[in-house]
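Here the complex is missing one protein chain, while the rest keep their positions.
Entry: chain A
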Amino acid sequence: MLVVLKQRKSLQCLLLLVIFMLLYRFVPQSETNWLWRLPSLLKELPIIINDAVNYLMFEWLPIDVYDPDIEEYEQKPLFGQITRGFSGAILFMIELIREILLGGVKTIVAFTSWDWVSENEWARWPALPWTVITGGMVILGYVLGRAKLALFILCAFTYIAVFGQWEPSMKTLSFVLIAAPIAILLGLWLGVWAYKSKTVETIMNPLLNVAQIMPHFAYLIPVMVFFGIGDHAGAIATVIFATPPMVRLTVLGLKKVPPEVAEAGLMTGCTDRQLLYRVLIPSARRDILIGVNQVIMQCLAMVVIASLIGAKGLGNDLLIALNQLRIGKALEIGVCIVLIALVLDRLSLAWANKQTDYFADLSFKQKHKYSLMFLVVFVVGIILAVLGSFIFKEGFNYLYLIPQNKGITTEAFWQWGVDWIWETFFYSFKAFNVWFIVDVLVPIKTAFLGMPVIATFTLMMGIGFIVGGIRSALIVGGFLLFIALTEWWDRALITSYLIVIAVLISGTIGITVGTLAAQHPVSSRFMLTMCDTFQTFPSFIYLIPVMMLFGVTDTSVLIAIVVYATIPAARYTIEGLRSVPQELHDAAAMSGTNRFQKWLSVELPLSFPHMALGINQTVVFALSMVIIGALIGTDDLGQLILKSLSDKAGVGNGLVLGLCVAFIGLAFDQILRTWADQRKHALGLS
């Protein structure tokens, strides 16, 4: 029975392939032929969205607002007022932190007025010397994570200061210090809500799916329209992007808390609130902390993208450096971003694991040891800064603030390296690049673009049907139909072509490397650490070295995607293979299998569900990277999204384009996830 069924599956695949080829070959290419391309029935959708947004922002429900400038009440739409208030609050918080770190007048202005500030010269908030901030962070690191963390923070902050990135780094930090906590709290709150109510969870799940797979850019446009441009808009976009994983992991963590622990909480007489905050959330700490980590990573991944709508700091500088092809500069800035990400991540982790000592009978001095230490650092830092002003008589006081780009730089070295690589390998790179583009990429791209819409539908829905029956086929078909009815089917094909090639390569590399690494505990641990490290880097960082080597071409984008998307494939492969129980290894060995037989007939089938989820993640990673690839020039959906950023009526376009990208991802997700679930079920793992 099982054999017949298996044969039937392969028969189905074969049949599907034959139909696909026939359709591909014989459907005539003509714009009026619906089998070739569907008409863009959804052409009006972006315009409708635009109109709706405009109505909401500028017309809906006008209320009377007092305008102090003209001293009169004015009619203003409610929604615009709400978003304005919101923007103002977030901007105020960002500016407050920024001015504590870097000095300024805006916070004072917020409580007084520009006139008052310009009349009173003394009313300036002075910047803290960089030595004081570094010292303070080092002490914080020591309190939470002892010497190791303190040393790491010292190195990280000194690097930032010495390399002349202090100012943009502090700007970025102030932005992240607002966005991350908001995202964490919001995510936690939504997660708890979803945990408590089944209905909320059912509603939230598909929304989270779409939100997580929507390209970063797509968020920028509506945020820009509702909240304008600036740090606050960047922060809001970041929060929207960073919250979903937090929600996911909160729900996951809470669900994993053993029922007996919750019961123990109840039996000690916890109220609902106490149960939540003192039992459930702390017990789910592991997963929630992964969520916090994800939020921090997402925040820093958004740093560059948020700079497109006016967030100041490292992201902006990095974007400029990338545009000017200043690889060395971009690299130094990139390192700063990674360092800030690591510092915040380690600090949050250490904070959550902090232990209290109840028995220590502390004197005043001991109790306030760290505050006193900070006071000393503060005073010493200020004295140094004052001394500095005598030493560095002309120009910049390096002991107070190292101005941007006036520190050490290794840019010349990198530039020299790039030049050297170019001079030495120019012809081989160029030859490879030309060959790859002309003989590999372009033919595949042409083949994708030459695919009639009916053939695409048949293929994807057919796979959906074979894997998950009629339900999966319809879901996949629904996603495709939306894309096919917009004007951007061809662009979507280009995106898919990059994705398909990238996923094939990453999947192969990832599974191979993962399998090899999983052969030994040490190598698999090493590989997992590598994956962790690489995942910490915000995605666009990967664009820097490939641009260095291959310039602005599809090859660069593809390589960047492959490098980035290989991470999950390798990680899930290792985790899958390592999760095969030892008894089964032993049983296979005692049955007399050799290494390869064991891999093929025991390890591979058992870890297949894991690997399928890994490939699923690879698709998601590849999608996010291909869209970011627009920053260095592609001609797919991403580029259009980037363009609609500067378009006045870009909201509709941006959102619909974003949905197209999300739906490509969700179509793959549907197939892979169903497949993985079925295998899991068949193996009794679910």
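One rule holds in what follows: a contact is a pair of C-beta atoms (placed from the backbone, for glycine too) under 8 Å apart; a residue touches a chain by one contact, two chains touch by 3 or more; residues count from 1.
Convention: contacts and distances are computed from a predicted model.
From the set "Xylose isomerase-like TIM barrel", "Catalase-related peroxidase", "ABC transporter ATP-binding protein" or "N,N'-diacetylchitobiose transport system permease protein", the protein name that UniProt assigns to the chain left out of the figure is "ABC transporter ATP-binding protein". Residue-wise, the contact with the chain that is not shown comes from A:P258, picked out of A:P28, A:P68 or A:P258. The chain omitted from view is touched by exactly one of A:S113, A:T271 or A:Q597, namely A:T271. Across A:R285, A:H585, A:K643 or A:K680, the single residue that touches the chain missing here is A:R285. Although one chain is not shown, part of chain A still touches it, namely residues 258, 260-261, 263-271, 274, 278-279, 282-283, 285, 355, 357-359.
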